[in-house]
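So the structure is just underneath, and the comments pick up after that.
Yeah, one chain of the complex is gone here, protein chain that is, but the others are all in their spots.
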Amino acid sequence: MDFTSDNAAGVHPAILRAVADAAGPEPAGYDGDRFSARLDDAFSQLFERPVKAFAVPSGTAANALGLAAVTPPFGGVWCHAEAHIEVDEAGAIPFYTGGATLMLVPAPAGKLTVAALDEAAARRRGDVHQVQPAALSLTQATECGTVYRPDEVAALAQWAKARGLKVQMDGARFANAVRHLGCAPADVTWRAGVDLLSFGCIKNGGMSAEALIVFDEALAQSIPVRRKRAGLMPSKGRFAAAQLLAMLEGGLWLEIAAGSNAAAQRLAKAAAGRLLYPVEANELFLHLNEAERARLRAQGFSFYDWELAGPEAARFVIRWDQAETAIESLASALASL
Amino acid sequence: MDFTSDNAAGVHPAILRAVADAAGPEPAGYDGDRFSARLDDAFSQLFERPVKAFAVPSGTAANALGLAAVTPPFGGVWCHAEAHIEVDEAGAIPFYTGGATLMLVPAPAGKLTVAALDEAAARRRGDVHQVQPAALSLTQATECGTVYRPDEVAALAQWAKARGLKVQMDGARFANAVRHLGCAPADVTWRAGVDLLSFGCIKNGGMSAEALIVFDEALAQSIPVRRKRAGLMPSKGRFAAAQLLAMLEGGLWLEIAAGSNAAAQRLAKAAAGRLLYPVEANELFLHLNEAERARLRAQGFSFYDWELAGPEAARFVIRWDQAETAIESLASALASL
Amino acid sequence: MDFTSDNAAGVHPAILRAVADAAGPEPAGYDGDRFSARLDDAFSQLFERPVKAFAVPSGTAANALGLAAVTPPFGGVWCHAEAHIEVDEAGAIPFYTGGATLMLVPAPAGKLTVAALDEAAARRRGDVHQVQPAALSLTQATECGTVYRPDEVAALAQWAKARGLKVQMDGARFANAVRHLGCAPADVTWRAGVDLLSFGCIKNGGMSAEALIVFDEALAQSIPVRRKRAGLMPSKGRFAAAQLLAMLEGGLWLEIAAGSNAAAQRLAKAAAGRLLYPVEANELFLHLNEAERARLRAQGFSFYDWELAGPEAARFVIRWDQAETAIESLASALASL
Partner (left out) sequence: MDFTSDNAAGVHPAILRAVADAAGPEPAGYDGDRFSARLDDAFSQLFERPVKAFAVPSGTAANALGLAAVTPPFGGVWCHAEAHIEVDEAGAIPFYTGGATLMLVPAPAGKLTVAALDEAAARRRGDVHQVQPAALSLTQATECGTVYRPDEVAALAQWAKARGLKVQMDGARFANAVRHLGCAPADVTWRAGVDLLSFGCIKNGGMSAEALIVFDEALAQSIPVRRKRAGLMPSKGRFAAAQLLAMLEGGLWLEIAAGSNAAAQRLAKAAAGRLLYPVEANELFLHLNEAERARLRAQGFSFYDWELAGPEAARFVIRWDQAETAIESLASALASL
């Protein structure tokens, strides 16, 4: 009964099928196949406007490649102090940008606010002796399992645009967020001012492909060659593209997220008094003292202690393929603590 | 009847099966799965010594990651003037190394020689005003479809070692080379002085994984974090690892290469008078004038003009899944030109 | 009556004389002159051990070049949240290191403590998904005009060494600090565990040269070529070297610092109730409300508001060539506020 990470989960059968269906020869290598050729269209339809879509092998790659396209080497990226790009990507943003700086902003429940950004920005002069802010990065759903509403994204994007910054969204759990909001994907991205999106699939039942979505074609110009020189361009692009297409087909991505979101709600009810943050995606952060954590582990539940949220915090991630029985067991165990 | 690129080929059924078999949940994400756990062992057995093996999504990534581990940002990498790292990787080596320089050496038939290196090295002073050579990169099989013999590799590696350089091998078509040589993989790598190897699979029937092999554990130290920060570390490592394991299983990689090598030999006989280079792997470079190229294309054969080999040169790549009928047709067509 | 910056000050006559004396031809360009040849010795004598000394044109260059020698591109540098390398060097450390990250630690009065470092370090896991700490950077005197005692440096360096980190010291105002401490330069550097020092001269009456001092020769190995490829190696090295030699000659550097330190003490007495931090070098940080600041400015005093120290803070820097009358005027003005 593993609640440590959605990356430990398996692959959705439809994705596996799509890979198998792509196994034959193609007219050309790299992106010259019939699957890659459909990527832009498929995502353009999803987002109700022409977009550029690039398959990449990891969320780190999507974030770094996207931010590098809009951040000069002497630039800065505003982000939450606990953002994945800061905490879990081993310096990918400085690497891909050629030396840009993450400018960390603390804020409750993983969600940046205009007030928090204002306060942080007030400490910077912005003259030639300082890193030049170039982008704002939002995580959707956040690292705390919370979700930005469209109006919240819009307010933050407006703050960024007023300062000439581009807006990037790390959507490793974008499916969970959109499912929670029940809005159109466009509503919480470009319509709210987002310029680039890392569209996560792997945590959500995918195998080995994420998509970098660029809403403004002009911003995408340098990405193909940056992607190639980073070794991110697959020799047989069909397999990555096929996974992404399958994920969009018939709204599979939202259907999968619906399941893990619902399970998270089920658990949230069971752990009502212990929630450190509202549960809006597929993660729970609970207050559990040492004895309680030990007891749960003794009952066979795996999960991480979560120091970032405090000394008595634990994180539970609900994977797309989590057995219903595991959910129910955990709910009971939490309730009876 | 496509002879343009081995990346246009499909995926070997055994590889596809291996991916399907890996689709279930695993104890952990990233490299925490049971397939990734077996990688080092599988390659250590193949190479008859303990090695470190890292799955990466492309040959470009394997080359760049490997060279970055042994080349400082102010370093230089000796390589053939037509090496893939120079001609086809969009500056991946400067990117991953933080600014190292490829030091290009022309030499016939794609093969570096000690004499050619000596001549090039004589033009460098090596003082503090110059890039500091740090590595020698060899391509095996070469970009001209030729193959270094173990003694040739050993002589080049000795030249490098005498100058304090590490030796990296771009083995995008390593299988074809080893099959041609009929030697142990060790003979043409670490036993001959090679420190790092990009072990190619994708062109040889693979799907989306190559392996970076590091023969000296000390050189591998920085690779895990470099791989992560480059976005090359897969979230669900099992799929890449499973492909690599399947490729080694029962010698599949050599069996596949045997097929394309044999087909290349069949064609080499048919085109005997036109060969620009000896045919030792799965590529042919032919002298064909404009009319001849047009005639072949009119007969349904696809292939690239190859300006690097001269104004009347063409390249034919034999894919692992090339239909025998296509081989025979091309043989006849070439013979009757 | 300018108290904004020590960089607005002029050049000490002895430095100017040294430059004039170096104006003739030399046996060779770059570092091949008779002045550069004496640099290592001069600093080795000062520090009572063999050191390597490199002339560079700015403090930013000294810090970045030094840190790049000990921090890999995927590395991290612990430093105070208000360190010059973070606030005033426009991303020089990420640039020179090829993408390393400054890991910011808040602490009172500009001084890092073991407790503050422990707290910050506890929030990092240190696995492959994270930036790898490689160095600790201390500023001496600090950005708040305070000074680390030898035992404080030693405690911090011990913390660093226990974690395999190198210790770098930004000594833009090292002269003021050493003069304040009255110790040997060695006591507060290598004897306390410091590996590299940016030995500041320009703020202290110099013209255009700072020195990067490397206490452990092994760490200096990559610096000459890094310095050259950064464009920091002067074509006529004699002028930079001559300045540095003149600064050491007869203890001039300490003599100059004595003057500005004493003036700062004079002012500290006058502003006793307003001091935000202890005055230990040549800077004062004062609590002054808007009206008070306006009044001082109306009286002809220039100085900066200092938001980093709070909304009603102002910084006064005492330059080496500050006229005594200006000091007295300011003292009176402060006293009569």
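Read from first to last, the chains carry the letters A, B and C; within each, the first residue is number 1.
Just so we're on the same page, contacts are C-beta pairs under 8 Å (C-beta built on N, C-alpha and C of every residue); 3 or more make two chains touch, one makes a residue touch a chain.
Since the structure is predicted, the reported quantities are computational estimates derived from the model, not experimental observations.
Chemist: Given the contact definition stated above, which residue among C:K111, C:K236 or C:R293 touches the chain not shown here?
Modeler: C:K236
Chemist: Among B:V128, B:C183, B:A258 or B:L275, which residue is in touch with the absent chain?
Modeler: Looking across B:V128, B:C183, B:A258 or B:L275, the contact with the absent chain belongs to B:V128.
Chemist: Which candidate, C:Q158, C:S208, C:Q265 or C:S329, sits in contact with the chain we can't see?
Modeler: Looking across C:Q158, C:S208, C:Q265 or C:S329, the contact with the absent chain belongs to C:S208.
Chemist: Just name the one of C:A9, C:L102, C:L252 or C:A314 that touches the chain not displayed here.
Modeler: If we include the chain that is not displayed, C:A9 is the one touching it.
Chemist: Touching the missing chain, which residues of subunit B?
Modeler: Interface with the chain not displayed, on the subunit B side: 73-74, 76, 87-91, 94-95, 98-102, 104, 122-123, 128-132, 307-308.
Chemist: Determine and list the subunit C residues touching the chain excluded from the picture.
Modeler: Subunit C touches the chain not shown through residues 2, 4-11, 13, 16, 19-20, 23-30, 32, 56-65, 89-92, 95-96, 202-203, 207-208, 225, 228-236, 239-240, 319, 321.
Chemist: Residues of subunit A in contact with the chain that isn't shown?
Modeler: Counting over the whole complex, subunit A touches the hidden chain at residues 72-74, 98-99, 128-129, 132, 222, 224-226, 228-229, 233.
Simple rule for what comes next: only the chains that are shown with their structure count from here on.
Chemist: Can you tell me the least number of steps between subunit A and subunit C, where a step is a move to a chain it touches?
Modeler: 1
Chemist: Counting shared numbers against all numbers at the contact of subunit B and subunit C, is it over half, same, or under half, different?
Modeler: Counting shared over all numbers used gives more than one half: same.
Chemist: Between subunit A and subunit C, tell me the centre distance in angstrom, where each centre is the average of that chain's C-alpha atoms.
Modeler: Result: the chain centres lie 41 Å from each other.
Chemist: If you average the CA atoms of subunit A and of subunit B, how far apart do the two points sit, in angstrom?
Modeler: The answer is 34 Å.
Chemist: With chain centres taken as the means of their Cα atoms, state the distance from subunit B to subunit C in Å.
Modeler: Using C-alpha averages as centres, the distance is 50 Å.
Chemist: Of all the residues in subunit B, which ones touch at least 2 other chains?
Modeler: 225, 228-229, 233
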